[in-house]
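A single protein chain has been omitted from the complex, and every remaining protein chain is retained in its original position.
Then we have chain A:
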């Protein structure tokens, strides 16, 4: 029997239209160190929500079918941009200014794309990742292709806006066997960042980069890449079967999240990654080794990592279409939360309510034009425990008990002792 909790404190915001799971992200788009919620729908509406304000702080419309959104330093200028991709293939970059003292005018609230470029159509998932010191835009397409792009300055003149002097250039292309639902980065055992993409049936593939060590970025011009043969490109894939005995359905949709902080003191330690399938398998793995797996009878479609307990370890957070949310720690202890509605999109991450900074939040988009931000989700711990166990794990307890001539295995005596310590302790009156 798994522990269940109930979250109550939430912000309710209105956002009309259908949206993709990849088109709802938490990130700091205006570079004020406080995260915002950015959502885009298939009608081309883009909205930014900030703080506890239930009204959109900035919005844009008529962009196309927004399939995925990312927040990152795409132009390598030391600040975050908002990247928005549509099914038609348009890539929008937004440069969002910080909110001034006087607040936003009505004009400021309408977002205008700082840069726009046509890329291949039918994108469904994007990842902004820092690869070898430069941010790359890695996009998964519905034709089982993944392409990576980067920002390139055309002229080196440092006057004027970078958006008028640069462009997005193609870097590399991978052709995969199955549909990719999510792309993630993960730190491998050699301490390098690797890009992973989910594959059907609870498997994943590592996307190997074409550049050799020592190659400079200028070598990655599109022209040079075009000269490569198809076969060569295919070898830049490394499939991981991840022997999931439970994965009965080889075509089942799978999502992945990597770079899960194991909370170990060694900072160079490789990170964990987690996979979830639509038939209810959730797996935590490290370097092709399954740490644990669990099976639920709900359709898991969205996967996040979030340190819910504040202990330095990032928990795996997984949500199903019917709102069942699982928070699982690294020792496979589970807390459930049932969101009472069907979920169109889910995201677990950090969001800033007030001046207090970013706090862990769960964001649920429903099919009723409403998005709920749950901001009071911090739990002291994932597992169920009681005072006896917590005291038992404290080394000092046994010394003190020995001093008091109490047998630490006598739970009835401990119970009585702790009860008296907490409630019968003589206080000054």
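Here is the rule we use: a residue touches a chain if its C-beta (ideal position, glycine included) is under 8 Å from a C-beta of that chain, and two chains touch if they have at least 3 such contacts; residues count from 1.
Everything that follows uses one rule, which is that contacts and distances are computed from a predicted model.
S.K.: Choose one: "Cell cycle checkpoint protein RAD17", "Kaptin", "Large ribosomal subunit protein bL20m" or "Serine-threonine kinase receptor-associated protein". The correct choice is the protein name in UniProt for the chain not shown.
M.R.: Options "Cell cycle checkpoint protein RAD17", "Kaptin", "Large ribosomal subunit protein bL20m" or "Serine-threonine kinase receptor-associated protein" considered; the missing chain's recorded name is "Kaptin".
S.K.: Extract the touching residues of chain A with respect to the undisplayed chain.
M.R.: 1, 3-6, 8-9, 333, 338, 378-381, 383-391, 394, 396-397, 400-401, 403-406, 411-427, 429
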